[in-house]
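Of the protein chains in this complex, all but one are displayed in their positions.
A and B label the chains in the order they appear, each numbered from 1.
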Amino acid sequence: MVRALRESVLPYVGTWLATFRSCWALRMEFLISIVVAFLIAVIMRSLWLAIHSASETVQTAFTDREMVSYVVMSQIINLARIGHTNRRIVYGAMSRIARGQVAMDLIRPQVFQLTRYAEWLAVFTFDALVVGLPLWLVFRLVGWIPNPASPVHGILFIVSLAAAWLVMSGIHYLIVVIAFRSTNVFGIQMARVALQEVLGGSLIPIALLPGALLAIASVLPFQALVFTPVWIYLGRFSGADLARALLVQWGWAALLAVAGMLIWAYVRPRVVVFGG
Amino acid sequence: MNIPAIVRLYLHGVLTQIKVPAQYRGDTWVAIVSILIWRGLRVGFIGIAFSFIADLGGWTVWEVVLMWANSLFAEFLVNSVAAFVSQADLYFYQGRMDYARIRPVPVMVFASVEQMRPEFLLSAIFFAIVGAVASINLGLFSSPLSIVLLGLAVASAALLWFGIMLFMSSGAAWLSRARVLKFGVWSFDEHAKYPLDILPFPLQVGLTVIPYAFTSYYPISLALRPETHIWPGILSLPVGLAVAAISLFMYGKASSHYDSLGSADPT
Partner (left out) sequence: MEETVRVSGLSKTYRAERRRPGRFGWLRSFLTPEYVDIQALEDLSFEVLPGEIVGLLGPNGAGKSTTIKILAGIILPTGGGVSVLGRDPHKQRIENAREIGAVFGQRSHLIFDLPPIDSFGLLRHVYAIGKDDYDRQMALLTSLLGLDDLLLQSVRTLSLGQRMRCEIAAAFLHRPRLVYLDEPTIGLDIEAKHAIGRFLTEISHEQNTTVILSTHDLSDVERVCPRVVLIDKGRLAFDGDLGYLLEHHARERSIQVDLPSSGADELISGLRRDWPGLRYEQFEGRFVVSRVPDRDAVTEVTRVLLSTDGVRNLRVAEPRLEDVIVNAFRSGFPDG
C-alpha cells in the first residue's frame, strides 16, 4: 500500500525536481523577471494613481492606498508572467506533441496530465520564491502594500494561490491538448496572456470593469488567477463571500482538470508520431 | 542583387510563409483570432481606463492611443520586413548562419525572408489602422506640419526598434550570453508606452536613456503639440539613427566573432 503510493507519487516528484533544476538553469531569466515585474508595478501604480486622482468612480471603489496595494499585489502574483519567461517549459509539451516527439512522454509510466502539472508546479514555486517573495519584501518595506488583512486571510491567501496555480495549470493544459497541432503557439499564448491580464485582474481590478465585461469576467476562470487571491489578501472578502470565492476557485480547478482529462482521452488516439 | 529581385524575393517569402498557417486549416483562424484578442484587449484596456477619466495627466484618450499605436506599428513593421533583427541570436547560436551565409543574397535579407511571419504583418496593419483612426480623430491629417511630424515619428520609431532589437539580439551573440535580456525588453515594452509625464522622475530618465520614450511619447507629443513639446521630440530621428548605427556596429562585432569562431561546437 505504502509502496504503491510511493511508486505512483515519486515519478512526479522527480519531474518536479528536474523542472525546478531547469528553472535554476534559467535563473537569469527569473532575475530579469524581477526587474521587469518591479518596473511594471511602478508604472501601473503611477497609471492608476493618475486615474484615481481624476475619477470619482474609482475613488468610491478604492482609497489611494488601497488602489496602490491592489495594483502592486496583482503584479507580484501575476501568473501571466510565469508563462512568459518560461514558455519553453510551459509549452514544451505542446511542441513535442506537434513534432511527434511526444512518444518519449507516452512510454513513461506517468500520467501525461499529472506530469505537466508537476512541471508547472515547479515553475510556479520557483517563480514564487525567486521573483514573488523578493518583490513582496521590497514593496512591503517601502510601504506600498500592507500585511495580509489578518492571519486567517494570510493563510487563506496561500490556499487561494494554490487554487490559482491549479486553474493556471488547467488552462495551460487545455491549450496544450487542444491546440497542439497549431503552429501558432505564440499567438495563442499572447491571446491567453491578454485575456488573463484584462479579465484576471492584473491590469484592472475586476470590480472596476464595465458592466458587460464584468459579467463576462465573472463567468470565466481568469478571475481566479489574480483577482481572488489579492482580494483575499487585502481582506475585501469576508464571511460568505470569502467562502464562495474560494469555492468558485477550487471548482474551476477541478472542472478544468476534468475537461483536460476528457479532451486528452479524445485527442490522444489522434496524435500521430511523425518522423522515422 | 538588384532592388526588384529583392522585392520579388520578399513577396515570394510572404506568400510562402502565409502557407504555413494555411497548412493547418483551423490554424489561420486561430492566429487571426488570437492576435485580434491580444491586440483588441489592449486597446480595450486603454478604453476602460479612460472611461473613468477625461484625460490622463492632460492627454486625451486618442492622444494616448496614438502614442501607443505609433510605437507598436513601427515595431511590427520592422518585424515584418526585417524579422532578422529580432532573431539574429538564433542565427549565431543555432548555426542557422551556416545556411544563411551560403546564399547569394545579403544575410539580413535572406534571414528576414526566412523568419517572416504573417502575424507580424497582420499586427502592423492592425496598428496602422488604430493609429490612423486616432490621427483622424485628432485632426492631424489636416495640417501638413502634423503629417510631416507624424511621418517623422513613425520613421524614428522604426529606426529605434530596428536598433533596439538588433542591438539586443546581436549583443547577446557577441557576448555569448543567453537571450535573457531580450525577454526582459520584450515583456516590458508593452507597458512603456504611456505618457511619460505621469511616471516618477527616475523612470522618465530610464525610459529616455533606454530610448523607449523616443518610439512613442517624445515624437508623438511633438506632433500633437509642436509649440510646447519641441524637446526632446525633435531629437527622435537623430536618436533613432544613432541607435540603428550602434546596433549595426554590434551586429558587425557578432558577425566577425562568428567569422572567426563559427557556431558553438568546433567540430
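Things to note:
By definition in this document, contacts are C-beta pairs under 8 Å (C-beta built on N, C-alpha and C of every residue); 3 or more make two chains touch, one makes a residue touch a chain.
Everything numeric in this text was worked out from a predicted model, so none of it was measured.
The missing chain, though absent from the display, is touched by one residue of B:Phe50, B:Trp68, B:Phe84 or B:Phe110; that residue is B:Phe110. Even with one chain removed from view, subunit B keeps its contact list with that chain: residues 1, 5, 8-9, 12-13, 16, 19-20, 23-24, 95-99, 101-106, 110, 113, 176, 258-262, 266-267.
The working rule: only the chains that are shown with their structure count from here on.
A straight line joining the Cα centres of subunit A and subunit B is 28 Å long.
Subunit B meets subunit A in the complex at residues 20-21, 23-24, 26-27, 30-31, 33-35, 37-39, 41-42, 44-45, 48-49, 51-57, 119, 178, 180-181, 183-184, 187-188, 191-192, 194, 198-200, 203.
Partner subunit B is touched in their complex by these residues of subunit A: 26, 28-29, 31-33, 35-36, 39-40, 42-44, 46-47, 50-51, 54-55, 57-58, 81, 84-85, 179, 181-184, 186-188, 190-191, 193-195, 197-198, 203-204, 208-210, 213.
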